[in-house]
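The structure is given below, and queries will be raised subsequently.
For subunit A:
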Amino acid sequence: MNRFVAMVLTLSVTLSPSAFGDDSKRLRIISWADYVPADVAAQFKKETGISVEVTLSNNEEMISKLRATGGAGFDLAQPSQDRIIGAQREFSIYKPLDLTKVKLDQFVPSLLETTRKNTTVNGQTYGLPYLWGTDGLVVNTKRAQINDFLDLCKPDFKGKTAMRLKRPTMMAFAFALGKDPFALYGDPKAYSALMEQVGATLIACKRNIKFFYDNKDQLLNGFRSGEITAAMMWDSGGWKLNRENPDILYIAPKSGALGWLDTYAIPAKGRNDAGAYAWINFTMRPDVAARITKVIGSFTASKGADALVDPLLQAQFAKSLPDAALKNIKWYPAIPSGLEEMEGRILDRVKAAN
Partner candidate 1 sequence: MSEPANRTQSRLLLALLLIPGVLWLVLLILLPHVDLAILSLKPHAGAGTQQLSLSQYGTFFEEPLYWHVFVRTALVSGLSTLLTLLVAFPIAWTIAKIAKERTRSYLFLACLIPFWISETVRTLGWMILLRESGVLPALLVKLGITNAPIEMLYHDATILIGLVYTSLLFMVVPLVSSLESLDNSLIEAAYDLGGKGLTVLRTIVLPHAAPGITAGCIVVFMMTLGNYLTPTLLGGKNSQWFTEQIYTQFITRFNWEQGAAFGFLLLSLSVAMVWAGLKVSGQQFADVMRRA
Partner candidate 2 sequence: MNTPALDLELRDVIKRYGDHTAVNELSFAVPRGSFFSILGPSGCGKTTLLRMIAGFISPDSGDVYIGGVNMKNIAPNRRPVNMVFQQLALFPMMSVGENVAYGLARRGVARLEQKKKVADMLARVGLAGSENKPVDALSGGQRQRVAIARSLVLEPTLLLLDEPLGALDLKLREHMKLELKQLQAAFGTTFVYITHDQSEALVLSDRVAVMNNGRFEQIGSPQELYYAAATPFVASFVGANNRIDGVLKGIASGIGDVVTSTGVSFFAKISARASVGSTTQVFIRPESISLYRQQPSLSGQMSCYQGAVTSLLFDGANSSVLLQELTSGLEFRVALPQTGHLSDLKTGERVYFSFDPERALGYLAEPSTRV
């Protein structure tokens, strides 16, 4: 009998939550590849005692995973700013941010303002800016000269280009076709017609596409091996390739680069809000933010960090995005719900076309 009691006691002790670790001492982040550099996480642990656990993901998976658990399992997420409101309205996966706990003066005011505008529902803010960048064109200038997304479909590049089979590609081609899809967000019928047109363009372009990439290494290796001549790609990837091979350049397309902005958002059932705020304030410190930029190659929303960034990256940035191009960046507005389902069917058709 005594042995039985002892066994039950042992079991209950080992199974109690405390045995798995103190929630306030760990921060579970779901984010993109490289968004949490190891040395930055190490310094954070040294300063606060909180260890960071990262799960790699992308916009769609982030939403799916949080939806599956009703917003549990992670303490911080980093979706793109345009993907927050729709998901929040449909699935309620985030909790409102307590802005009094954030050192707002560390942020670049314009980015902060844009993000707040795009992530506020019923007066509650759900997102803060973290990292931004652009989607444009990467091209091996030794083999090709291109100016805009539609150039990827020129007959000379058969089997030599790549892009993602995701909505940014559709937006890019819509702009390249001379339309403004964002202006049509409120007019589903016109928007749908535009997307059909984009779909037809992509299907016609498919013979040029070597693969639809879904991880960055696949594309980077495609350029390195010479299999890919030109691609729709994000800026930091282009700059990385440029450092390895000066012939490869990242350029802003004539119709405008697409501007994306990834955020900090707190899942509805996050268990360590204090840790999440601490991480936000920590990573927005100019010295820390500059180190993050060095690893990822994209610029953060931290005020004053840009000055600390590697001069080579600054030069690359200036060359790829001169003032005119910078002004021409198309920033994603928040997506109304329902659009993605319709876009999805068109993407499926592109995938199935031969």
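Keep this in mind: a contact is a pair of C-beta atoms (placed from the backbone, for glycine too) under 8 Å apart; a residue touches a chain by one contact, two chains touch by 3 or more; residues count from 1.
How were these picked? Simply put, all candidates are chains of the complex that A comes from, given by their letters.
These numbers were taken from a predicted model, which means no experiment stands behind them.
**Student:** All of these sit in the same complex as subunit A, but only one touches it there. Which of 1 or 2 is it?
**Tutor:** Candidate touching the shown chain: 1.
**Student:** Within their complex, state which residues of subunit A touch candidate 1.
**Tutor:** 60-61, 63-64, 67, 87, 89-91, 159, 165-166, 206, 209-212, 225-227, 337-338, 340-341, 344-345, 348-349, 351-352, 354
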